[in-house]
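The structure under discussion is supplied below as structure tokens; questions concerning it will follow.
Missing here is one protein chain; the remaining ones are kept as they sit in the complex.
Chain nomenclature is as follows: A and B, assigned in order of appearance, with residue numbering initiated at 1 for each chain independently.
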Amino acid sequence: MRAAVITFPGSNCDRDLAVAMERCFDKPVARIWHQDTDLPPLDLIGIPGGFSFGDYLRCGAIAARSPVMREVARQAARGVAVLGICNGFQVLTEAGLLPGALLRNAGLGFVCRTVAMQVATASSPFTGSFAADARIALPVAHHDGNYQIDEDGLKRLEDEDRVAFRYLENPNGSMAGIAGVLSEQRNVLGMMPHPERAIEPLLGGSDGLPLFRSLMGALA
Amino acid sequence: MKARVEISLRPGVLDPEAQTIERSLASLGFEGVEHVRRLKVIELDLAHQDRAAAEKAVEAMCERLLANPVIETYSISIDA
């Protein structure tokens, strides 16, 4: 498994994601700076949570126009897996690699809590190790996680089985309870919950582990 | 009657968002961009008939809610 995590100015879950990947993959994870344009050969690119560029203008908007994102788009087109978590999900929608947009939470405030959700499809390199329809609990921590998409787009996502995770207790007003979506090729996943914060019982749960195990199985 | 309120930061108050936008524009190759400012615009429809009364009401709204006088100023335009 050759995995990398990108750091933008203001990313703050980059270390957390790299640590989780290293732990689950038992391999060193490359760290990539937002101005890098030359990526090593990779199987998986992680776009971490945080407040890239301070969340200014729109969450993820400035990071999506960073030099490294052109390269991420090229690699994604070639089939490399891309995992965007929280701010990473926002970056992927702003970069056009995933449909829809993430708006301010319906309750307007930042929400940090562990939320019950359902694995909506086990058919992807990210979710293969989950039992179909598994109920899991993952932490969320965001201000802008309210997933919105037009009617046609939503229908397409549902028809093509591209909703990866769905909230059972919707913390942010997301349309159809959507917590994570897959790209058309199913190799790009954006999700608001933080699987990297749920990989050991000591930290309050390990429901995020199967996601990394799925990637290990699908890509290594 | 329609009112339009433009809210901007008081001169001298740090606007980190505008600064970040300015720097990002430069890094995308847009040259010669200076003094980026970020404003909020709020539009209101008012039942008032009298222009002066409308202006007074909107001013009160700005003072009490719409603007934060500690760091913001506002300007009001009324369209009959």
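Please note the rule applied: a residue touches a chain if its C-beta (ideal position, glycine included) is under 8 Å from a C-beta of that chain, and two chains touch if they have at least 3 such contacts.
By our rule, contacts and distances are computed from a predicted model.
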Hidden subunit of the complex - UniProt protein name among "histidine kinase", "NADH-quinone oxidoreductase subunit J", "Putative aldouronate transport system substrate-binding protein" or "Phosphoribosylformylglycinamidine synthase subunit PurL": "Phosphoribosylformylglycinamidine synthase subunit PurL"
Contact partner of the left-out chain, one of A:P99, A:P125, A:P139 or A:G190: A:P139
Residues in chain B touching the chain absent from view: 12-16, 20, 23, 68-71
Absent chain, residues of chain A that touch it: 9-10, 12-13, 15-16, 19-20, 49-51, 53-56, 109-113, 139, 141, 143, 194, 196-197, 202-204
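What we mean here is this: only the chains that are shown with their structure count from here on.
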Of chain A, residues touching chain B in the complex: 53-54, 56-57, 62, 65
Parts of chain B lying in touch with chain A, wherever the complex brings them together: 16-17, 20-21, 24, 28
